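Let's look at chain A:
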Amino acid sequence: MSTAPATAASRTAATGPILRIQDLRTYFYLPARGRFLKAVDGVSLDVQHGETLAIVGESGSGKSVTMLSLMGLVTAVPGIVDGRMWYRPAPDAKPVDLLEGLGRFAKLKLGPPPEVHKDTLGWHKWHEHGMSERRGRDFAMIFQNPRNALNPYMTIGQQILEAIRRRSPELSAAGAADEAKGWLGKVRIDDPGRRMTDYAHNLSGGMCQRVMIAMALAARPTVLIADEPTTGLDATIQSHILDLMEEMKGELKTTTIVITHDMGVARRLADRIAVMYAGRVVEKGPAETVLELRREPKHPYTTGLLSAIPTAEDIEQRRRLTVIDGDVPDLSRLGTGCQFLERCAVRPAGRERFCEEEPPLGEVGQGQRVRCWRHLRHATEA
Partner candidate 1 sequence: MAVPGGIKDRRAVRRERPAASPGRRVARALVRETARTAALLVGVTLAMFLLLARAPGNPAAMYVNVTDLTAEELAAVNHELGLDRSLPVRYVVWVGRMVRGDLGHSLRSGRPVTRELWQTGWRTLLLTGSAMLLTLAFGALTAYLQATRRHPTIAGALGTFAYVISALPVFWLGYLVIYIFTTRLGVFPLMSSGEAATHWGFFLLPVLVLGLGNGTLSEITRHLRAHLEGVLQEDYIRTARAKGAPLLRHLYKDGFVMPLSSVLANKLPYVLGGAIVVEQVFNWAGMGRLVWQAAADRDYPILMGVTLASALIVRAGHAVKEAAQVAANPQLAE
Partner candidate 2 sequence: MRRLVSLALAAVVAVPVAAHSANLVTRTDGFPDGGKLVYGEYGRPATLDPVTSNDMVGLRLTELMFNGLVSFSPKNEVVSDLAEKWEISPDNRTYKFKLRAGITWQNRMGLTDKPATADDILGTLDVIRHPKTLTPLKAQYELVSDYRKIDNQTLEITLKRPIVNALGRLSFKAIPTFVLKRPDFLGRDDSFVQNPIGTGAFQLMQTSEGGDVVMDVNPGYHKGRAHLDRITMKPFADKNVMTQAMLFNALDMIVELNPRDIAQVEGDKRFNLYPYNALSYVFFGHNARNEHLKKKEVRQAIAYAINRQEMLDSFYAGRGTLISGPFAPGSWAYNLDVKPLPFDPGKAKELLKAAGYSVTGGDGFLQTESGKPLAFTLKIPIEKENETIKRVVLVFQNYLKAVGIKVDLEFREWQAWKTDVFVDHDFDIVIATWAFDDSADISTLFHSGETGAWRNNFVGYSNPDVDGLIVEAKTTLDREKQRTINQRLHQVLAQEQPYTFLWTLTNYAAVQKKVRHVELHPFRFFTFADTWYIAKKDQ
């Protein structure tokens, strides 16, 4: 695969991306149906230092599973079966493959029908050892519905201190407590001293999410992953959380990956955007180009997503909302060819026959890639 051209040079003096996911495949086996659920089917993504990448797509597109695979939190069987994840701890350090050695424990035979041989015990030991060192140090994560994500049996203070202790064990008890209060203050929680002794059920959803953010950032991760951070919160709290995240982005310059289905969130936070559909990346590129509705080239799915957002004008004239008809495909019954074909409204005139074959994620200019024959030349074309 060609390396992405250095973009937004000013912000990223790095020679290469902080994180490069290459051809990641994460399958789940459904014994009742005897088939694989291909949640992530060959995803490749890059993230530059300090940059915020937004992964956008409907639920069931595999965006969350991609991140869970990165974090090593996928325990379902057979889990990660193929791919590499190059991670560069510091801008100038040599990249390390987080999935190095996967081949010894899980062999994937792609041919229809796909087969996986997995040494469960060995995989488990390797997987647990490999990732557990980096979680909470290099990578930190924030989750959806924060109140359930906080441990109901431990006070807020204990949970934040745990993250701080893991990062800097040398701190004294008082020092750690002060830092914890500092972080609570930074995420705009009132009276942090008293809050330390509260439990998750004493706080509101918004407050819990702030605690989650404080806890994640307290670990000073090099990469922060936010999985639908604002979903489920009501509008006002949602915008406060986004403001907070924007402020943190500016202040700490942490590389962030945001997973969301809400284009508004993506527009607010993202430098680059990747659109995922049916376990694959169908478009990725700088936020400006991807999000501009009328700018071509663009993947029909992205266009559908953008046009589904009602503008003020639409509301005024009470126009019917445009919808992408059809439904998200069943990931255990994916056929060959372009996955978006049934729902695609803009089939390339005269070249529909190409859609029988799945288009590659081809370069269409300025760091932008699209997986659609409307913009790519087919090998057989003259």
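In this section, a contact is a pair of C-beta atoms (placed from the backbone, for glycine too) under 8 Å apart; a residue touches a chain by one contact, two chains touch by 3 or more; residues count from 1.
In picking the candidates, the idea was that all candidates are chains of the complex that A comes from, given by their letters.
Since the model is a prediction, treat every value here as computed from it, not as a measurement.
Visitor: Which numbered candidate touches chain A here in the complex: 1 or 2?
Guide: 1
Visitor: Using the touch rule from the top, collect the residues of chain A that touch candidate 1 in their complex.
Guide: Counting only chain A, the residues touching candidate 1 are 71, 73, 120-121, 124, 132-137, 139-141, 143, 145, 148-155, 162-163, 166, 188-191, 194, 197-199, 201-204, 206-207, 212, 215, 219, 240, 243-244, 246-247.
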